[in-house]
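Take a look at the following structure, please.
Here the complex is missing a single protein chain, while all its other protein chains stay put.
Let's look at chain A:
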């Protein structure tokens, strides 16, 4: 028994180690175009992970996460303009601070709403913020905002990699290994019961919302510097939220590694359509079809197809749990 356990533990460590080494040395072996695609996968995996904290673990479906992505992108974009000239890395904590502040401020009243009401409220909030970004001068309005160009694909690859890894390890630890995670899952499963058990549900929900917003904003900041040009539609548009939702549903709602799986599959499909067909509009109906099919036939996501897969489990989860 002991030897069997330690052997599988060993293979788990080995698999994770091999995976990390491959990710670390990848930039040396692929062309810049493929590297950009992998960078995109990392970013979306991180965003899906952030959305999953609220959508999967707290059970509150947010249709407004594009707001936090946009906040990060605009904080970095505005602060890096020539007259201010604040260095990129210094803008990251500021973006997180603003996003967490906004999330904490709106989280209290908004998260009193349940189910569909919460979904509508977050959606209205995000669209409202996008309208504000269109109207304001400081954001450049619909004309958008250009950032100083920094053409170093390696830098962005490693930044996304580190942030995405931290996001996954952080959420795995917080949600599967601490009291905070148990409280969150308890209120997802039955909120009045969780409250009766003495859990301060409002506080826990707002903490989860702020954590999720902070991670989302961080990716928004990096994205803005990466693509060097942002406008309200590209960083605050509903498509950002749409993709986050679909990736999590596709991978597996409320699982640690499902979002990463969903993000990888979906982003590769997205890039494939973009490069092979040269027509991105067909991507949207495919996206919609995937959501409808998942809800009908695979409500636990792709991760439930993996050997040993079940809610909160799956192969990757098992591997990592043995670490």
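The rule is simple: contacts are C-beta pairs under 8 Å (C-beta built on N, C-alpha and C of every residue); 3 or more make two chains touch, one makes a residue touch a chain; residues count from 1.
Here is the rule we go by: contacts and distances are computed from a predicted model.
Name of the non-displayed chain as stated in its UniProt record, restricted to "ABC transporter permease", "Ion-translocating oxidoreductase complex subunit D", "Gas vesicle protein" or "Acyl-CoA synthetase": "ABC transporter permease". Considering the whole complex, the residue from A:199, A:290 or A:303 that touches the absent chain is A:290. Per the touch definition above, the residue from A:13, A:86, A:113 or A:186 contacting the chain not shown is A:113.
With the whole complex as reference, residues 59, 61, 63, 109-110, 113, 115-117, 119-121, 123-125, 127-128, 131-132, 134-135, 238, 242, 245-246, 249, 279, 281-292, 294-296, 299 of chain A touch the missing chain.
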